[in-house]
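Right, one structure below, let's go through it.
One protein chain is absent from this view; the other protein chains keep their places.
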Amino acid sequence: MGDNLDGANLNSDGFETQEFILNLGPQHPSTHGVYRARLIMDGETVVSAENKVGYLHRGMEKMAEGLTFSQFTPYTSRFDYCAGALQPWAYVIALEKLGGIVVPERAEYIRVITGELNRISSHLLMVASMVLDFSAITAWTYAFNAREGVLDLLEAVTGSRLLMHYMVNGGVWADLPEGWVPKAEAELDRIIARLDDFDMLVSGNEIFLGRTKGIAPINSEEAIEFGLTGANLRASGRGLDLRRDSPYSVYDRFDFEVPVLHNGDCWDRYYIRIMETRESIKIVRQALKQLPGGDWRAKVAKVWKPAAGEAYTMIEAARGVQAYHVVSDGTAKPYRVHMRSPSFCNIGVIPEKAPGLTLQDFISFIASLDFVLGDIDR
Amino acid sequence: MRDINKIAAVLPKAEVRDGALVIQASEAVEVLAAVKALGGFALFDITCVDRPAGTPPASAEGAVPAYPACFELAWRIWDLSEGSKDILTIRSFIDHDRAEAPSVMAVWKSADMLEREVWDLMGIRFTGRPHLERVLNRADFEGHPLRKDFVMPKRDRFPPASWDKKAAEGGQ
Amino acid sequence: MTEFLTTVFNLIQGILGVAPTTLALALPWMDIFWAFVYFVGAVILLIINVIMLIWIERRAAGFFQERVGPNRVGPFGLLQTVNDTIKLLGKEWIMPASADRMVFLIAPLLVVTVAVTMYGLLPYGPGITPVTLNVGILFFLAVSSTNTIAVLMAGWGSNNKYSLLGGMRTVAQIISYEIPMALSIIGIVMLSGSLDLGEIARSQSHVWYVFIQPVAFVIFTISALAELTKSPFDMTEAEQEFVAGYHTEYSGIRFTLFFMGEYANLFSMAALGVVLFFGGASGPWLPPWMWFIGKTYVFILFLLWIRWTFLRIRVDKMMKFNWKFLIPVALANLLVTGVGIKLWQHFVERSI
Partner (left out) sequence: MELNHNDPSAPGHGSKEPTTLIKGPLHDGIEAVLDFCRGNSLWPVTFGLACCAIEMMSAGGARYDLSRFGYEVFRPSPRQADLMIVAGTVTDKMAPLLKTIYDQMPEPKYVLAMGGCAICGGPFTDSYSVVQGVDTIVPVDVYVPGCPPRPEALIDGILKIRAMLRHPELREVRFNA
């Protein structure tokens, strides 16, 4: 221990205390991947925290410059790997904007269906891994059971469980399989039942409330100041949701609510995911009802060259507002692709809010922010 | 979207070009603070495009005046006001030789992570802010990968010899 | 089956009873001989228990989590733990270069020693109490708290921050929760009028103390969970915070010893609960020792049920809960018990 003690000082009782550095991560059970926090601790209290990320930096933005526009589409799903079907959406919208492609209506509906299903699976993963940080392994399996149901549906459509290369430039990669719609409707009931099980087991649990209520509250001004988006922002009392406020795709045709909670503490950030999951299920049900026939993919040339220009598009992804800045110089390869990742901005709030939390609170805090390292590090 | 011309009217140092505000990089703090004072805005993203001399600059509507070689740095401001959830772009063109811009961390705290990212990947040095250090790449990484003149390091099957014990211990 | 087991048990008992005389051992040697027999018995019981308990824990976890659990090695996966233990025996021993050697090495041994000692005190049935002490319960509590030292030694000796934090937490937790546990036991002692575990068990021949002292039972269960560092009080390991707590740096057989100690303590603590609240080895039809083991396992399953349902509590809330709620309630319970006993003696017993 002796070598990284930062210096001794006296506490209020006159005892000599020493602060020490604790490296939480990159290999740590509760950092959800390779996130590392460099904590200066006084006993079990965090004095200051510093984000150390980049352990999963794969240099994808640079790689995009060496690939064609459509070759890069599958890479986009590797950014936020917990929501692999939802991820390429902003990118393909950017491409369609650049190339002036009109997406068939059926494709838009299928995108909404797969995207929302993917949001459900992503939120379930978030609540599951959050309760796992409180060592609730049983609750974790319940959430994973619910998630498996969603993944079954997605797999039938996209052919993959996690990283779906499904949304492509001009539509979706394939049509819905035959007989999928009634199956999906039946499965959604089961998913809701499993979600209710989980909700009953965890949400009202006194210990869970004790560990999340009032921990690291972020008010809406702070949230905006730090660039928080998505569910984290909505848990802070600011009901911003691009799906409702600036509808892309066909979101203006669905009737759904944007849940808002006002305390901005860990419990709110947790519970808003459960609420959003229910809303997403609503959207999927409506989309399945309204699903039109027709084509599912616009005609796009194999060697596709958009006009020179740039597009900046944003969608409401699972972890917040995600934007793509795609610059084209008129060739088949993108000149520059930049992704504004919600997780990267969300973790900016950690150093501000961490001081004064105990280590256990810090764990619930970072779990409730729901970041994904692929999204942060790119 | 609020009318961009109205916004520009209160910002004496900005001109409207291609649906974006174009400013001198050195005035960024002033302009962004003025935008923030209008209320209902949040710094959403900082993007940067490297445009070496000779490449045709491009923008959505019409062409950006041909700068010889520049970094096209853009602050993307999210308009949060009711009913309009759009992006206000404040752009500035920075010389290749003096890749510098003032930090807007004092205006919006979300700039902290974003500026570190732009520094790491694009090599724009943001002045007037603490700990501008690499955020994604290793501390001993050479170059800024998203620049167009970045030379891909030659990689063989084996990891580079630059790993030392210090890196293994996680000390940066 | 039962009769067969009883016969075998009696046979062993007979042989052991005869053996010293046939060997014509002098009296002090006889004591040592018996001590050795009890020691071996306790160790065997401990090992069987640990194997069963880990299997039960994993299968019970599977049951609660809508899955199967280990079922490949042996029938129903019964030999999974044996398999794991043998594997751990064959693992490399690692000691960190900067560890405090002696402290690091002694800690796991101390854990098992404590566990074996506690096994020697339990009244498994009439005539099968290895060591009868008239201050049994005090000795039991005293020995069980020695665990604290072992954990602190492991945490300190590893020279690892996670270990040290985990160790310190455990010390704070175990020491604090000993108080409500002792207070809940005092009520039982007042009712039975004895500190001897066997005597306490026997005094429940009419009614189990769980019905007379329900509050004490709840307090005992909660503090037993805390003493055992089982969820929701599993602060020691707290893998989501402290990687593996005090045994982060232990590998191979030393880690196994910690693991064994943990599960052995689970049994002895549950057995203590059975002695105090469920009439010990009493019961109809079956031989007493079977009743004892059966009751203990039911109690263990109850503890595991709690464990697999709840999440981990926050460490400061745990302390607050102890000092501001559990101890006052335990003291109030003590007061009520004392007054109740006095009133009983005054009105009921006198009238009889």
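Before moving on, here are some points about what is shown:
Each chain carries a letter (A, B and C) given by its place in the written order, and its residues are counted from 1.
Here is the rule we go by: contacts are C-beta pairs under 8 Å (C-beta built on N, C-alpha and C of every residue); 3 or more make two chains touch, one makes a residue touch a chain.
The structure presented is a predicted model; accordingly, all values stated were derived computationally and were not measured.
Taking the full assembly into account, the omitted chain touches A, B, C. Screening A:60, A:120 or A:326 for touch with the missing chain picks out A:60.
Within the complete assembly, C:94 is the residue of C:11, C:94, C:175 or C:339 that touches the hidden chain. Counting over the whole complex, chain B has residues 137-138, 141, 145, 150, 152-153, 155, 157-161, 163-165, 167-170 touching the chain that is not drawn. Taking the complete complex into account, residues 58, 61-62, 65-73, 77, 80, 83-84, 86-87, 89-94, 239, 243-244, 247-252, 255 of chain C touch the chain not shown. For chain A, the residues touching the chain absent from view are 26-29, 33-34, 54-60, 62-63, 66, 74-75, 78, 81-82, 84, 125, 129, 140-141, 144-145, 147-148, 151, 161-163, 373-374, 377.
The rule we apply is simple: only the chains that are shown with their structure count from here on.
Averaged Cα coordinates give chain B a centre that lies 62 Å from the centre of chain C.
Distance between chain centres (mean CA atoms), chain A to chain B: 24 Å.
Remark: chain A and chain C have CA centroids separated by 45 Å (rounded to whole angstrom).
Touching of two or more other chains is recorded for no residue of chain A.
In the complex of the two chains, the chain A residues touching chain B come out as 23, 26, 36, 51-54, 57, 59, 61-62, 224-227, 238, 240, 242, 245-246, 308-312, 314, 321, 323, 325, 327-330, 335-336, 338, 340, 344-345, 347-348, 352, 377-378. Listed in rising order, the residues of chain C touching chain A in the complex are 61, 64-67, 159, 161, 164-165, 169, 231-232, 234, 238-241, 243, 308-317.
In the complex of the two chains, the chain A residues touching chain C come out as 1, 20, 22, 28-30, 44, 131-139, 141-142, 145, 201-202, 205, 207-208, 210-211, 358-361, 363.
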